[in-house]
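With one protein chain removed, the remaining protein chains of the complex are shown where they sit.
Letters A and B mark the chains as written, and numbering starts fresh at 1 in each.
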């Protein structure tokens, strides 16, 4: 029984005790005294019942939550009375979770070759935009819809969610939180198919992928879910988010095939495009993960804050264990720390602790992370041996570690006493027998089978009826940044590829593609000046001296007036020369054209 | 009436009901019974009044807030009783908002040519430092000062804010939150004038720009404000922050003129310096915006959390709508996704939802964002047609979308029931007639006129009396990173520009400007070694063998001792060779000088 009700009961009991005075005070007084205000939303922690007094007053339910309860990714935590503070916690956590999208983007962008780095960031934008749109439209319904059509396999109802003012608090908080889970699941796939998945096909997949995530999310966390009813434990989504995403990633990367030439020179990983960004991305994921796991208590009031605090520590402990494992293995193998190993061991450990984050002890979390980090780092080369090309190791990090996360619960978790998140079940090594382990394993199998089949089906349909899921070869060779977004970096092989392949693509005009980071207008002006100097057999000084300032509105080539003043002149003023000079010679300068993108700039 | 007061009244009514017992219990008892403790700060949600009892007890006001109320950027939400939890929400949101400064910096930095990318980051630092300083000194006063001099046009008083210990909670929380709004408004301009605005002039402008923002902020949100009194709705600053900033940006970019050569090769956007950073910056703004809008409920207790939750979802929904619009348009126009279109459509949508973020339904937010994204993407080329050079599209994204945000409220918003944030007004399509639409339009006009005139005046004064607002041409051609901060990047045209223009600037010594990222000391040592090898007709091995370790304190050229040990040697120890060798040959090596910045390094 909840403490607020206790308070009310206790008070009413006190009033009851005075009841005998009714013959003294008169019936009206007594009647008013019993009309004690509804205190169902006052928060009182750790209330001590007076057990000497017996109460018969019926307990009234709170009015703020529906009977089925709102929930985070994980376990339903009973009805909530003080949702303002809980909402503060959940919303803040979700802000932090949204930083993970940039983390995934940066990590993937840094891990692939430079000529694809912007494209993969755009894919992460697409994941939020299209994934978010479809989650709102039907995803939330498939997971948590509560119409009469809802069945153990799939939710239904509440499409394009749009609650009334009275209900919007709980519904929108829940939706916002769940949405952050959904977009994460999609993003996992983007890394596995990087550098060769057709962008248009990816956009279609990103939209439909919501189905792949949302149906099993309902199994795990919806009131209708058959796994939920069996008592599965997946607090922050190791199974629902990561294993689901990892299994999809495996299928997708197998279907799309390895990058061109990937295994020609052995199975070692290709060099990262920007290791610094990859590590920065990992850091963002690390901090975002704290929000992800801690927020999954889906509240902070009553005793939930204790679980949130435990989650913070177990999450960090696991990542520490994973990092220790990954760095040790990497050092043992190569006598140097491979960036990829460091990053993936930490992330694998984070995945591993996510399912049971609020339940493990600090020791268990360390161990779970250690094993998770080991799995992540050891499994990557095995996939490469099978020539399944997964540039960021999504299958190992999210898939295998997600499985380990679920199994670990079945082995180690001890039934918790306060919130009963395990429904009283314990793991195998904690005297709980095989029940919990069985359920957790079953959940893994169900999610794997579902994710693989549904991903396969969706990709086959896209590939057959909409657009080939594989980039054309020329696009892959010039890189998606150039092919999809018209970005041409220098020194990373894009220009080379364009010059080799360019003639094959008569339909494309490359002349408007300027190397990234240049200001072609400035370069043209500088060419002008150089040419002037050489053509007239004069020094550059003379050439420049002739050039006169053209007003900004003028559409002619802005010529140059050098005022000879040093930017570090003592008076601290870099004055713009506004004095009028003769402008007659301006038109006599033949502009030197921008030489076009095929020419090398200095 | 607020629930706490209800509780007190109800209790006292209960006591009142016992009053007739005074003749039984005696007067002292009754007197003590009525001395019920002041419960004005207990939080009770959703209190059910007992309507059968009539109360005459006067309602006492809370003591924590002054009568005028503290507020976020937006609407005053009545007196707050549980400010501790509210402060937790507001402060946390503001932490998140401060990440937007880095987001703006990265976005702008990634969008311009590489030779200006660091300069624009510094401008964002300046915005916080100088903008923050002047906001503290007089900005807050102009917006929310409450001295007798305050009038409907402008606040006054509370300069250099420094509250007493008793008041500091509310005042500092409010100030901190408002400050984050103010620095954002200034930052908007920095993108529009990127790559050619004189840095010193920008510093001056950044300091004074506070006035441009703070005066209309008072109109919208101060108790004295004439727009506030009319019932304008601008919850998180579409008008006060974004339209104000966008209108300033338009004037500033028009006054400073386009970049040199900007429209010589047509009106297509110039290539971005670093698209990856631009997208990362957008992500940071995206997550920061969640804090920005949600925090603008300026509290989480009582019923505010419901609005905060709605805000989170509408903000995301709008960005989804904007992203859908922007990506579709970009694909339709170019058959590829332009990074600039993706970024600006999402940001434009976020601006569009900001004014009414806590009021829209999820459908409306989607639509508002869709229109906003369309405006942002479609309007940018129009400004370029007018040869108004706005490298990041600030005028479209913040200015036009800010206007749309205000109009959308006048069209769609339905009066909310709980907090009465609309003061009971509804939009045109919700049966509210033209009143709200009129007010919203009026607010737009007032802010546009004010921002344009004040920005124009300030820039004219700076240009005339302090320092030209335009960079000198040579600075623009070599780039602000080099000219203002002495950074010379390679491969982005800086060296070229220096070599063409360098002779014109006899006053500057370039020899201390080393290409970015090099370690010139190492390069000099390597040159030494190479030279030794060739000069003596010996192999490099021999040359290196002669070189001996010089103690670190030695100021001579640290020579080199190669210990021949592999970094991946099996024992895992990369021992530093500390054995003493003959040092006599050290001095016989003629150091090869650092060749100076005009020479190419390998």
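We adopt the following convention: contacts are C-beta pairs under 8 Å (C-beta built on N, C-alpha and C of every residue); 3 or more make two chains touch, one makes a residue touch a chain.
Note that the structure is a prediction, hence the values are computed from the model and not measured.
When the omitted chain is restored, the residue from A:346, A:413 or A:487 that touches it is A:346.
Taking the complete complex into account, residues 6-7, 10-11, 13-14, 17-18, 20-21, 24, 42-50, 52-53, 85, 88-89, 92-93, 96, 113-115, 195, 198, 200, 256-265, 268, 270-276, 279-280, 282-284, 286-287, 290-291, 294, 300-306, 308-310, 312-313, 316-317, 319-320, 323-324, 327, 334, 336-339, 342, 346, 361-363, 366, 387, 416-418, 466-477, 483-484, 491-493, 495-497, 500-501, 503-508, 567-570, 572 of subunit A touch the chain not shown. Panel shows subunit B; residues 24-26, 28-29, 32-33, 35-43, 63-64, 82-85, 87-88, 91-92, 94-95, 98-99, 101-102, 105-106, 109, 117-118, 121-122, 124-126, 128-130, 132-133, 136, 160-162, 165, 168-173, 175-176, 179, 199, 203, 277, 331, 334-336, 481, 483-488, 490-491, 512, 514-526, 529-530, 539-541, 544, 549, 551-553, 555, 557-558, 560-569, 572-578, 591, 594, 601-602 of it touch the chain omitted from the view.
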